[in-house]
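Removed: one protein chain of the complex. Kept in place: all other protein chains.
By letter and in written order, the chains are A and B; residue numbering begins at 1 in each of them.
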Amino acid sequence: MSSSWNIIQQSLPMFEKGFVLTLWLSFVGIIGSIIVGLICSLVQYFKVPVLHQIASIYIEISRNTPLLIQLFFLYYAFPVIGIKFGAQLCGIIGLIFLGGSYMAEGFTGGFNGVTKSQVESGKAIGLSRWQLAKYVVFPQGFSLSVPAMAANVIFLIKETSIFTVIAIPELTNTALDLIGMYYRSNEYLFVLVVGYAIILIPLSIILTLLEKRVRYGSFGN
Amino acid sequence: MAHSGISVLLEGTNFTRLLGGLWVTVKIAAIALIVGIVLGIILGVLRTFKNRPLRLILRLYLEFFRIVPTVVLLFLFYYILPRQMNFNLPADQLATLVFALWVAAEMSDIVRGALISVPKHQRESGMAIGLNRYQLYRYVLIPQAISLEIPATINLATRVIKTTSLLMLISVMDVINIGQQIIEANNHSHPTGVFWVYGLIFLFYFLIDYPLSWWAKRLEKKRLERANG
């Protein structure tokens, strides 16, 4: 029986692939989520008729159902009605479907966090609704939403671990596959946890620093 | 012979089986929440004490559960407990344990956050009238922190319920696992059954979580209105 270190070493190239895939899917999913979230929050802020109601319904459905079921639906149920995607595309769509609503709530929370008196001061100098949004509500609202955004980014990266259920070979799936093949759970789980730690610990430190910066930058009034 | 998909739900005992699976799901979530919340409150209070090593350990505990995805947590316990510690639990109890520890970690942060946001002069006024530490927490800090905690705790509950969807991964006979069995058993007779079974499970989750998050939102809104006068 080979030593733990050997087992780990031999598995590293496979983990590397899983690691890169986790990063890539997270990246695409987060960017997509931010775009969807931004659109939804703007539609809600300006109360665009119809779209605003659609956004609300989407947000409630997305936030109140598990990603795993959303993925099963996309991957197993949709082909029955003739809509078929590959596993990775399903994963990305699912992650954006989930993340879009979290990001939308984050932005909306930021916009709502801009105080009433700030809005009134803007009105008092004659700003139009659009100018008020552009010069007062959005700049302040975005910095207020940074903590929620940061939490969402971490959350979405962790959620990619669920992709293993539709056999996308990301980090978790790689580990589970290896355990299934070689039955060395300690070693592979160790590498798996380290893999997530390498992504998430530096990221959460960076995001915390960013939050502090933003807070200092805009809460001084 | 192929039937229309939706009838798969009504065939035989399929529907009651799904409800049974849902019960397993809800039970695990409920027990994990109760145990986790109680433990989390204790840990949260401890995290506001001055003892540095204690605070550090509890912080590490929290960060571990924050960094490691729940799927991975489940597998860590699933493989490591029985093999390394010779500690064998049925999968559903194991999952309840993992969820409870996770809830405790998240809850400790909610409780700590709420406690430290009670204004400092409240703490000082309490000490000024001679309250001891227990009385200070019992009569001053915890009651004021509760209105801050409740919406966050309900939201945590919705997260736990959503996360129970992962139970199938460690072979707990939850609603999704039973759904898959029904789909496989009826695949031939009901080729579109998959759509309806997953659709129903989707609906189940929504019906449990939506009222909870609605409630949390409402409480939060009321609290903010009260806070802003």
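Everything that follows uses one rule, which is that a residue touches a chain if its C-beta (ideal position, glycine included) is under 8 Å from a C-beta of that chain, and two chains touch if they have at least 3 such contacts.
The definition used in the following text is that contacts and distances are computed from a predicted model.
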{"item": "Hidden chain of the complex, named as in its UniProt record, picked from \"Molybdopterin synthase subunit MoaD\", \"Electron transfer flavoprotein subunit alpha/FixB family protein\", \"Arginine ABC transporter, ATP-binding protein ArtM\" or \"Cytochrome d ubiquinol oxidase subunit II\"", "value": "\"Arginine ABC transporter, ATP-binding protein ArtM\""}
{"item": "For the chain not depicted, the shown chains it touches", "value": "A"}
{"item": "Options A:79, A:139 or A:180, residue touching the unrepresented chain", "value": "A:139"}
{"item": "Which residue of A:125, A:167, A:194 or A:209 touches the chain not shown here", "value": "A:125"}
{"item": "Interface residues of subunit A (partner: the chain not displayed)", "value": "115, 117-118, 120-129, 131, 135-136, 139-140, 143, 218-221"}
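The working rule: only the chains that are shown with their structure count from here on.
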{"item": "Rounded Å distance between subunit A and subunit B, as computed from the means of their C-alpha atoms", "value": "20"}
{"item": "Residues of subunit B defined as touching subunit A within the complex", "value": "5, 66-72, 75-76, 79-80, 83-84, 158, 162-166, 168-169, 176, 183, 191-192, 194-195, 198-199, 201-202, 205-206, 209-210, 213"}
{"item": "Of subunit A, residues touching subunit B in the complex", "value": "60-61, 63-70, 72-73, 76-77, 80-81, 154, 158-159, 161-162, 164-165, 172, 175-176, 179, 185-186, 189, 192-193, 196-197, 200-201, 204"}
